[in-house]
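Every protein chain except one is present and positioned as in the full complex.
First chain written, first letter: the chains are A, B and C, and each begins at residue 1.
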Amino acid sequence: MQTNSHRRGHSAEPPPIPGWGAGDGYAHTTITKAPQWHGGIAADALLNGLATGLFMAAAVSELALPAVFTSVAKVAYPMALVLLLVDLVMLVFDLGDPYRFHHMLRVFKPGSPMSVGVWCLAIFSLPLTAAAGLSLLAALGHDFEWARRIAVILALPFGFGSAAYKGVLLSTNSQPGWKDARWMGGYLTNSAILMGCAALLAVSAVMGQAQAVAILRTAVIALLIINVIPLGLLFANLQPTLARLFTRERRWRTGVLTFIAGTLIPLVLLLVGDGPVFVFAAVTSLLLGSLVIRFVYVMIPHTKPSESRAVSGT
Amino acid sequence: MPGLGATFGRGAATNYQQDMANSDCILFMGSNMAEAQPVGFRWPMKAKEKGATLIHVDPRFTRMSAVCDVHVGIRSGSDITFLGGLVNYVLTNDRWFHEYVLAYTNAATIIEEGFRDTEDLAGLFSGFEQATDTYNPKQGNWGYEGPPGDCAGDATPPAEPPQSGLGHEGHGLDGGSDPRIASPAPLSEAGRDPTLQHPLCVMQILRRHFARYTPDIVSQVCGCNPEEFLRVAELLCANSGRERTTMIAYALGWTQHTTGPQIIRTAAILQLLLGNPGRPGGGIMALRGHSTIQGATDISTLYDSLPGYLPQPLAGPEHETLHSYIEHKGQRTGYWSNFSKFIVSLLKAWYGDAATQGNDFAFSWLPRIDGDYSDMAYFDRMSKGGVKGYFLTGQNPAGGGPNAGLHRAGLRSLDWLVVLDWFETESATFWKNDPNAPPPSEIKTEVFLFPTAAAPEKEGSLTNTQRLIQWHNKSIDPAGDRRSDAWIIYNLGKRLKQLYADSTDPRDQPLLNLTWDYDFDEPPRLPDGTLSRIQGEPDLAKVLMEINGHRLDEIDPRSGKPRLLSSFAELKDDGTTACGCWIYSGVFPEPGRNRANERTITDNPFQPEWGFAWPNNVRILYNRASADPAGRPWSERKKLVWWDAEKRRWEGFDRPDFELTKPPDYQPPPGATGMAAIAGTQPFIMKTDGVGWLYAPSILKDGPLPVHYEPVESPVANLLYPLQQCNPTVRLFEGPLNPIAQAPTSEFPVVATTFRLTEHYLSGAMSRFNSWLNELQPAMFVELSPELAAERGIVHGGWMTIRTARGRIDARAMVTRRLKPFLIAGRIVHQIGLPFHWAFAGESVGDNANDLTAILADPNVSMHDCKAFACQVEAGRGGNSAPQPTVTTAPWPTLDPIPKTPASAQPEGRFGNGK
Amino acid sequence: MFGFSLSQKDKLSQEPFSVETLAKASRLRGATVAESVCPYCSVGCGQLIYSKGGALIDIEGDPESPISGGHLCPKGANAFQLAVNSHRVKNVLYRAPYSDHWETKTLDWAMDQIAQRVKSARDADFTERDEEGRLLNSVRSIGTLGGASIDNEENYLIKKLFCGGLGVVSIENQARI
Partner (left out) sequence: MGSREKELAALPQVVDPPPRGRLGAWIERLIYPFRRGKPPEPRPATGFFTDTTVCIGCKACEVACKQWNQLPSDGFHWTGKSYDNTEELSATSWRHVKFIEQFSRESAGQFPALDILPGEPQHNRWLMMSDVCKHCVAAPCHQACPTGAIIYNEFENVYIQADICNGCSCCVAACPFGVITRSSMGGHSHKCTLCYDRQRDGLEPACAKACPTQSIHFGPIDELRELARNRVEELHRRGMPGAYLYGDAATETYSELHSFYLLIDRPAVYGLPDKPFNQWLYMRGDYGRSIAGGLAAIAVLLVVLFLQRG
């Protein structure tokens, strides 16, 4: 966090410093400053997607096939709310001055992805809370179905916005890599729905809703395949930067492992069977892969380019 | 420097900083003005904007070289050769300003038969005495041919040098202080040959003397190539003459040599030949290091000089009585003929009514000098246990003294030491913080550290590099027991007077009769109107008034006190005037009018109402020379002062540095004395003969003309005078603490020089306790060329060791092409540069470049040679115990909110403070 | 809605100014200002020293000075930290012979002590004439060395007291160094 912490105190035995006489001065130094967003933001990106995705999957499914999905949705909404709250808490504590979190609501700036996101999340949380609350009431036997429907419909666009802003926030800036990530938004929103469906699938599996499971299993398989497209495009965007930062081996290792974990394993598992065990394994692997992708992405600007390129000899 | 004094008459910058903007060409040599005086450097930059050419001749490519048009790298210690080469170029190519030289210099003067030049005696002048390693100018026939001046014929044994009456940057009091040196007769009486053909006339001697300094020899000695040298020569000549002027600016890169005064002499000779002195954008700009170096030498806290460059009397009959003192020190012609008025008025200022005609104005009370009491000589004495007590008033020899190790040894062998300073400097904590010293239990010295007031907490005047006296006002009271140095000295004086109150011992009478009453008339107030809390503070305005001087026989009705002098022209030698420092007369001309504190902007570019410049508020010295002999400006472009035939007086933009009503055609009658002996065409009125001295028959102890000698420590042999390696009159201080590697050795093959960084100040006492400066230059480093680094396996940024005969230090290596090896007589000689700001006390500490330097003194002003000495460098650390910071870094000066100020106006950078 | 142009001119009042921003002003209002000179090098730059309630609040260049025109170098700009500095000594510190630590003493005690020291050294070593009979009237066993950043008047008092009053000969100054 300390901007210049690495520069405090005296260095007893200095490392040799490459000469400064080559004449190209600062040509090899990184100009931009990393925002010091680390694992927290990666986890946040995952939770954000999961929460909004779970809600939207549930909402869309319930609205489309109430008969099949209502009972599942009633469980999904409270879950989405919990996930969202955890996410919001993480966001607040990632601020430099958490006690000023409410300053975000001081203005609305369409030009600022963060502002758009914050407002979407804030508004989204209200109908979502209502929907979740009404779902719990229903469990206690007081079912206001029409009210819950209204809340869900109201929440949908803002839930979508909450999912859609994140990628734009992480690509509309000047950070190495990020500034080229034209498809980050596309990937994140897409994978939000994917994860949401996956989570909903897990819920259905637990509740033993065979029909829901059957439908969602197909949906998730389809989405897993679809999701490869934005992911591939994102990777293409990042390729030059990754090549600058990491060795070929490391790039391949990480790439292949995430693809296996995030796409192949879930795909295979779901194709093989539909028992809770398979479903859980698939969902876990998917989330794991997704987390790794987000983590690598967030770390890009915070990774120093390999020394040999950064400096010039006398 | 006496170099200037000997040539022009006053040892001070001839021009002023703002005038640099009027130059067509400026040669910076031995100066790094952009780094050492950045704000002063804006004027040369203005000149450059107007199309002037800036030339930097320096061993290192510095931040100034970066903005100069030309940079020529020369080896440290080869300056005289480079300048001598320029003199030779000007003479052999007939580029000298004939009218100027004929009228305003002693080029035509004929020198005594029997004078022998270094050309004839293989590097020595006539009159050298092997026994004492000193010159006897009388024996050497240095004087002018013709009837000798008054003070000649003195035959006392050579006193221990130096008793230069010059101080570090002193007036050239002709006749110097060496009683053996004859003061030359006025030009009117000395033999002259206006055709300049006489073999013994100065011009001919000059030609012969500098004939050796060919472009080729310059290249071999300096390490630059001939083309570079010729280019500089061409630029200087092309930018001198009627229409254009060239200025030469120097600083400690010239003075800190065993030939310092002679380097400056060479430049002065060059400027006289080119006809630049006394003219706008011309002359020689001496750049001082500190806020009041000039003042300290004017007022003179120097052992060998009284205020106003009056020489401290010597032990011996010739200075026993006031009369004989004046006989020997005064002069018959030129402005110094008023000598008796200056000394008598000083005695009256010090001893008041106790100084009477009857008792020789108590002249006998002044202590006499019986030896060398200059800083280095005294610390040498101290380190050998010969000194009991010492006062350091804002000075840090333990960090900044040459051969600082010897200085610390000196402090360790004192009985008691009084330090007046702001911080716990090296000199205050040498007994506990010096990593290479014995434990405190073995150091006897008793130390008193008095916390002193910072500049904003006290008032007083400072004299800057252009002789401008400026007053700084007190803003707030110092906290705690902090007091101004003045308070401590004043009250110490009072206590001592009490201690001696009932003494009748004649030895105590000087103290008891010393005028010492500077109490405020009413309690002093701060600018915000509140009463100052400090009791017993002296009223420094009263001190300045005493310095300015009074007429004791007249009472000023306005003040009811003796009338203040309006100028030193009013001084008398009958005891009716008192004056603490005659050259400052006029700074406080009437009650309540402190001209040093006047800050009025006028449309006169010289801004004569901002501060007060001595003498007489003249801003460009010898400005009579800006007009031709007939009194007309040399050119419209370079107009400064001129003779107004109607008004029958000198007029000008600047105050004429000349008798206002003396017409250009005035010729002194035979036997004239005083100023009457100075003709209307003679601008250098401090000189007995009124002209600039190309040849200096007196004053300098190492010869009437400059000679290239190698530094005492040099890896190179003297190519010009193989039989005379270094300055024959240099004084060494032998001793185990001060070994010198004299002969060129392979043990120390590298030339070292010290330098200053913009971000730090001197030994660091005023910068290494300041985090805002420390972060900009946080560590001691050494600059060296990639070639030397490769040769010794030194890595950029790694540690390296530097060894000299005195000691070794470790530092980070700054490998840079800004330094380059020099090709000296066919072989490569490496040079390194060491910033001298670090030592062992403060937030930022490091090894001390001055632990490497030596004490040895040039014969004229006891100046050491920190700018060129021999060393050896190796990769890696030498295993010294590295000093640790003695205080923890304070990122903010303070975090206290600004009083009486809302949050919206609090500084933005005190994060989280008030928010 | 998400429109964006590289040259938007309606910037002002896009976002609200905070209360503090609206009230923003320099801290120099209502301060006491004194004309001064930079204590560092020999250029002699003019400085303006601002104080409030007896505390320094700012030191900057005096734009009227014909020497410096209000400009300062890094050291001159640092003049504030030079004066307002927690490392500055506040009370008289005394180190007894062979001691390994400072003791804090009163100003009066210290002044008294050094006066005694000077007197005893002078009484012991004052010489009227040397063995050759030459007049000296000097004290050679004590000396002073001044920095070149103390004021002219202070230099004058030092020279006057030590040379004219006490007969001390080794009175020196940075000027030599």
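Here are some notes:
Definition applied: contacts are C-beta pairs under 8 Å (C-beta built on N, C-alpha and C of every residue); 3 or more make two chains touch, one makes a residue touch a chain.
Values in this document were obtained by computation on a predicted structure and should not be read as measured data.
Of the candidate positions B:Ile601, B:Ala645, B:Leu660 or B:Ala825, contact with the unshown chain belongs to B:Ile601.
Contact with the omitted chain, checked across B:Arg242, B:Lys542, B:Arg817 or B:Arg877, is made by B:Arg817. Counting over the whole complex, chain A has residues 1-11, 14, 17, 20-21, 23-27, 29-37, 56-57, 60-61, 64-65, 94-104, 106-107, 109, 111-115, 118, 160, 163-165, 167-169, 171-175, 178-179, 182-190, 192-194, 197, 211, 214-215, 218-219, 222-223, 226-227, 230, 301 touching the chain that is not drawn. Contact between chain B and the unshown chain involves residues 34-35, 38-39, 41-42, 45, 51, 53, 61, 63-71, 224-225, 227-228, 231, 235, 601, 757-759, 771-779, 781, 785-787, 796-797, 812, 814, 816-818, 820-821, 823, 828, 843-844, 889-893, 900-905, 907-912, 915. The missing chain lies against chain C, touching residues 2-8, 11-33, 48, 50, 58-64, 70-78, 80-81.
By our rule, only the chains that are shown with their structure count from here on.
Centre to centre, using the average C-alpha position, chain A and chain B are separated by 72 Å.
Per-chain CA centroids place chain B at a distance of 21 Å from chain C. For chain B, the set of residues that touch two or more other chains is empty. Taken residue by residue, chain C touches two or more other chains at no position, since every residue touches fewer.
Chain C makes touch with chain A in their complex at residues 1-2, 4, 15-16.
Against chain C, in their complex, chain A makes its touches with residues 106-107, 109-111.
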